[in-house]
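As structure tokens, the structure follows; a few thoughts come after it.
Left out: one protein chain. Kept in place: all the others.
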Amino acid sequence: MISLPVVLGVAAVMFAIGVYGVLSQTNTVMVIMGVELMLGAAMLNVVGFLRYSWPEAASGSFFVLVIMTLMAVEAAIGFALVISVFRHRRTAELDDLSGLRD
Amino acid sequence: MVLSALVRGLSQDLRGDSRQPSGELERAIVVPDAGAWLLWGIDVTELGFAAVPSPTRAEALVGPARVPEALTETIIETWRRMPDGARHVMSLDGPDLEGRPLEELLREADERSDDRGQPEDGHDETEHGHGGAADGGGGAEHDHGSAASAGPPGGELGAPPDVEALVAPARPPAPQEPERRDHDLQRAGDEQQNMMPIEGRPSSDGLVMEPIEVQLGPLGAILPGGLVARFTLDGDVVGDCSLEATLSAHWSGAEREDALWDPLSAVAWRLAASGAREGRAPAASPWAAIVALELERALSHVAWLRSLGSLLGWAELAELAHAAVRPLLAERRAWPVQAVPQGPRRLSANARPPAALIEAKARVERLRTLLEDSRRLAARTRGRGRLSREEVEQNGATGPIARSAGVERDERQADPRYTELGFNVVTRHDGDALARTLLRISEAGEALRLAEDALRRAREDAAAPPLDAEGAASGATVEGSRGPVQATVVGRSTRLQLEAPGRAAALALAARAAVEEEWSAALVALTSFDLSPWKVAG
Amino acid sequence: MSDLGVALVVWPSAAILLVTALYVFRTASMARAGLLLLASLGVEGLIFLALASEFLGALQLLMMSGEMVLMVFFMVMFMPDPGGLMGMDMTHDKRRAQAFAVAAGIALALVAVLTDWPAGTLNADAVDVRAIGFEVMGRSMFTFLFAGMTLMFTMIGGTLLAKQGGRYRVGAPSGELRDAGDEGR
Partner (left out) sequence: MSAATPFAVVGVAIVGAFAVAWLEGVVAGRPSPVPVIRGVGRTLSEPMSAPATYDRWLFHMAPTLLLVAALVALSTVPWTPGFRGIDTEAGVILFAGALAYVTPAVFMAGWGAGGGLAVVGGFRFLGLMLAYAMPLAMVLTAVGAPAESLRPAAIVEVQANVPMAIVQPLALALFVPSVMAVAFIPPFDLPQASSELGGGAFSRYSGLEAGLVALSQRILVVAVAGMTAAVFLGGWHGPLLPAAVWMVLKTAAVAGLMLWAGRRLPRVEIDRLLAFAWKVPIPLSILAIGWGGLVTLLFYR
């Protein structure tokens, strides 16, 4: 029933939703969520390959662990930056944060 | 430290010495609060009621014959929200307070809810902004009866989902909420203020957040009934806090009608008033007066300790305090307020052995040793609501609050009868919630020792050293459980002017101590001031 | 699990995953957005359980819940109207974003369907915890060490960046913090 193209298709749609989120949202935190979705889609791809193409490749599942770490790191640093920006500018809206100089 | 406490406690607990009424308790709304009834000589749990602040689950409403005016609106609102089967129990021998009779209030509440059969149509938005303001009192479960309240299975594990925020008279939301707006369906703009970006005062970590307004009281909160506390929360840290004592009771039934007094320390007031009238020392039996006063002080401190135990969620402390209160109540009933200062007539006839007094002394002593070196208590109370000695003197705070900051001022020092009993002032120095707790428990222990000695002297009708009437004009000062209480005769007439210096200062200091503290720390600081909801002067 | 079992788990989970992911960006309430993302990535954990190994699935469930809840925490702190009562439109130039996203989605889906991926035979020795263990300690030890170190640095760096004086008095340095917010360096 479930074959590789199906899994990759679902991952593709998930990736597209992530891209839409990143491009359309004005708030930094929502952009970070969009990136999380895109990374989730990447993980789904890897698991799909792990299941259907290279089942014995342990490095595949290890690669999923690396992506999970990447998601955690990216979210953590993103929020730390947002906190310090927020402390000074009282807003996390991307439109207001365009200029670095002011 | 945790393990040693557990092991030591295990042996103690297995002996099962802290018994509680195991019968099924009825959930009741207690007006003004279970602690006040304790000081009036009635333990609500022994009457079979467990104090619960949430009206929707209460089965009864227990109140004094006459209700202070400040609570009328809240009581009507509470009665309307109680389930239909609820019954009301009017306690007879509570203090006769000024105000409207309880039945009349409840009848009015019934009429109000009849003519307003259908739910109100428009009602103001109770939730707005980030956290949504809590509508009304925090409705903390006042589990005075925590040791005994069975309640739903959630009751004991500290998750009594039967609590609902009590409604402050200012904004009563209708019980039936009209259809809630579904967020992502209605995208229409809203009339609320546009908040881009968030303004406001940065909290201590430089972040600005939406303030949440929360009100505790006047009924059902952890604070004494009648005390209203309004907080502005900045996240979970208290931004600012305002306290208001809303209750006032005239000396009803006596001919001197204008004296405002505080039923929670009735003996002290009555002694001050009678002292002001007949010159310094009440003629009849000075020792009996001291016994009654010290008993009231011990009972007030131990009852306060019980409410602190339930605030901290420390069931063991609440149970031990409950066990210490029971003999004190029996002893207190032997010294009714009305009999002061003469003391009960039958005292001299058959000398009642002070069994309950000795039992109470032993239990208070065990409480003191538990708290004295307890790291568990220190973990929650050290450094909360810290007052410096200058701050206390500058604000004119008195009583245990002042003595715990190192100010050695106690009206009993000047009294020769106390010096004969070997009284010395108990003080502490760091002025925080821990110091106040330890000071009160040691003061309670000492008060019982004084009461026992005075009782022995009263039974032997020993002569009391004469009070040097240093011509204190026409006033008398007595050290109540929350500070000195003054009575001065006004001009030639029999009218009395009663004040409690330091009472307003206590409210101000408590409000200031709660600011910039995390929510639970702020409540610990507030409770540690043992505030009285009865405003005295003015 | 049997093929039917896999299908029974994957199809509904995939549907929930995509719907919740889409709603993440359509809802106005931030708390809902965060929890919807939690739902979608959590359900992805179920798909991992069905497809590959329990270890990956369980780990995904564990990781995502902690992360997303903290994300909700941050969103509520930083968004002007976290409750979504205002119904503010938090997007800009949605048109182009939608167009681009749809294009990217179709391109990837085409690649996924058209190329014939090598079909590995799913045999007994599917990846299990032992294999991942040996892999981590074997060939990929260096990468995992690096990943571990970055996590440590992120934790410490993130806290320091954020911490400029604690929320409660416990950590707050002396008074100079009070005016940090005002003069807005």
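Letters are used for the chains, namely A, B and C, taken in the order the chains are written, and counting of residues starts over at 1 for each.
Note that a residue touches a chain if its C-beta (ideal position, glycine included) is under 8 Å from a C-beta of that chain, and two chains touch if they have at least 3 such contacts.
The structure displayed is predicted, hence computed values, not measured ones.
Partners of the chain left out, restricted to shown chains and counted across the full complex, are B, C. Interface note: of B:62, B:292 or B:312, the residue touching the hidden chain in the full complex is B:312. If you put the hidden chain back, the residue from B:242, B:427 or B:520 that touches it is B:520. In the complete complex, the residue from B:57, B:457 or B:503 that touches the missing chain is B:57.
The omitted chain makes contact with just one of the residues C:9, C:24 or C:38: C:38. Within the entire complex, the positions of subunit C that touch the omitted partner chain are 29, 31-32, 35, 38, 42, 45, 53-55, 57-59, 61-62, 65-66, 68-70, 72-73, 76, 83, 128-130, 166-168, 170-171.
Looking at subunit B, the residues touching the absent chain are 2, 5-6, 9-10, 13, 16, 18-20, 22, 24, 53-54, 56-57, 126-127, 131-135, 137-143, 146-147, 150-165, 173, 175, 177, 180, 182-183, 212-214, 221-222, 233, 235-236, 310-317, 319, 376-377, 379-380, 518-521, 523.
In this section, only the chains that are shown with their structure count from here on.
Averaging Cα coordinates per chain places subunit A and subunit B 54 Å apart. As a whole-number value, the distance joining the C-alpha centres of subunit B and subunit C reads 50 Å. Subunit C has residues 77, 80, 164, 180-181 in contact with two or more other chains.
Shown for subunit A are the residues in touch with two or more other chains, namely 83, 86-87, 89, 91, 93.
Within the complex, the subunit A residues that touch subunit C are 1-2, 4-21, 23-30, 32-34, 36-37, 40, 43-44, 47-62, 64-66, 68-73, 75-77, 79-84, 86-89, 91-93, 95. Taken together, the subunit C residues at the contact with subunit A in this complex read 3-4, 6-7, 10-11, 14, 17-18, 21-22, 24-25, 30, 33-34, 37, 40-41, 44, 47-48, 51-53, 55-56, 59-60, 63, 67, 70-71, 74-75, 77-80, 90-94, 96-98, 100-102, 104-105, 108-109, 111-113, 117-123, 125-127, 131-132, 134-136, 139-140, 143-144, 147-148, 150-151, 154-155, 157-159, 161-162, 164, 180-181, 184-185.
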